[in-house]
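Removed: one protein chain of the complex. Kept in place: all other protein chains.
And then chain A:
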């Protein structure tokens, strides 16, 4: 693998990761990231935040150390008062993201983390779901100056607040997508294996809701990033595959198209490299 050329991450056909066209006034888009057991997506989340702060996912496209130095010396492209990205996570605490993004030399003032792991249950367990969802939207859009909102595992809200996928979409995802230009939904899809008609076992209601939520996200998104381990199992020099494909939403009104592609990637010691399939 040492002779294989490293690949740069380009999502759109203008060779960009997050094209400027996405952030034009009045435009609202959803990007969907799916991950499976064995291939967590923190590196892709970091790359998207980095793109928003520095203009490109430097650590993915260059060697980690030189990218960090370059990132440090580089001036942020955006207005410094504006948060480049807001991350809301129901699985990890804010320390986790500060640690990971700190390694990329991203200033903590350039992004914001909403920690919905710590004490979320204690604070909201007995409250009505609609009230909780409203307060979440208020918190996330309070600094409406942001252009990129990353939601890590919002599907957990279905179980934490005991709501259906429709309620989650209608009362949470949709209002957010109407306010913020680009919303990235990061979901864990280990249980989603396209159970078709030949499935011998009855699907549980939880499973049906989960599938419904994921399908909804797929149809709303313009790009789907699928992160999966190799079909052949664990390999020493490959962690898994990143598949970039179009989602259900139309891009015909934009001057760009999704550059559908499949990469191999290798994550080791906080550094990820992409390769051609």
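The definition used in the following text is that contacts are C-beta pairs under 8 Å (C-beta built on N, C-alpha and C of every residue); 3 or more make two chains touch, one makes a residue touch a chain; residues count from 1.
By definition in this document, contacts and distances are computed from a predicted model.
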Quiz prompt | Chain not displayed: protein name in its UniProt record ("Elongator complex protein 4", "Putative tRNA (cytidine(32)/guanosine(34)-2'-O)-methyltransferase", "Skp1-related protein" or "Large ribosomal subunit protein bL19m") | solution = "Elongator complex protein 4"
Practice problem: Consider the whole complex, including the chain that is not shown, and state which of A:21, A:100 or A:249 touches that chain. | Solution: A:100
Exercise. Tell me where the left-out chain touches chain A, residue by residue.
Key: 37-43, 90-93, 95-96, 98-100, 102-103, 117-122, 125-126, 153, 156, 159-160, 162, 188, 190-191, 193, 195, 199, 201-204, 206-207, 210, 229, 233-235, 239-240, 267-270, 272
